[in-house]
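Selected chains from the complex are presented in situ; the others are not included.
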């Protein structure tokens, strides 16, 4: 019996579990935000995590600031009218206790009895292991619009994580 | 060689496989429904599974009722005009032979040569192991609109599954 084979397997399974845990973390934000569970949604971040959501105005520094934003009139008005903070599947790159995930965020709103795409963003999640789970160190959103913000976010992150091409 | 280490690993791998099987189950519905493969789509449910799709009218009780709905004029008209029953990534919580998954459902339709968002829903999937695979016991959809139905579905499910915050 090869003890090393088992040890190697433990590492491989651990990495698959890490990826699943990060997926779970990212997929927790939208339902919690749309349900108005503000401290649950903010709990996706570390206490001193950052939500740099638009490039306009200052980022939210600390999960208490995220919670406060979600309790504010802006977000509360959205959820009263109906809103979906949808997160797409993640492209994740693990590096030990750190990981970076990229995905698309679609925010859909109601208007005259119809849903429409309000914001379509490129998102970068910088996450870190926190005990047996993971938390967000920084989430950065940039619109995929004519400003080029989303384009630059995806371009810089792909270059940094993968270099010249896909793994 | 640690026999327990291998046994523990078997359990961990099994849970990852369960999550993959549930993902596959959830992701089977939309393509089958949009292709008009009505019995395939209904086969995602147990024979006596329930599709509580809107809160309006009675839920579909049994997969034969789901199949019949999909064969009906309403659904057949949608697929003739072009429709996408899109399911977003799931947030899944396993508990042995049961699991609960949450996601967003977007139904997109055609109108005057354009696609639009017809329905944007919060979805809860209650699934159970069935031999070597999984099937749906109950699927519950609620619109994320001004009625608050989707908001309440997500809020109740997150509280029940995770308590105060994300895992």
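Just so it is clear, A and B label the chains in written order, and each chain counts residues from 1 on its own.
We adopt the following convention: contacts are C-beta pairs under 8 Å (C-beta built on N, C-alpha and C of every residue); 3 or more make two chains touch, one makes a residue touch a chain.
For clarity, every value in this text was computed on a predicted model and none was experimentally measured.
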Review point. Total copy count of the complex, if 2 are in place?
Key: 3
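We take it that only the chains that are shown with their structure count from here on.
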Point to revise | Whole-Å gap separating chain A and chain B, where each centre is the average of the chain's CA atoms | key: 22
Revision key, fill the gap. In their shared complex, chain B is touched by residues of chain A numbered 1, 3, 6, 9-10, 13, 16-17, 20-21, 23-25, 27-28, 30-32, 34-37, 39-40, 43-44, 79-84, 86-90, 108, 110, 114-117, 133
Revision key, fill the gap. Within the complex, chain A is touched by chain B residues 1-2, 5-6, 9, 12-13, 16, 19, 88-92, 102-104, 106, 116-120, 122, 143-148, 150-152, 154-155, 157-159, 162, 164-167
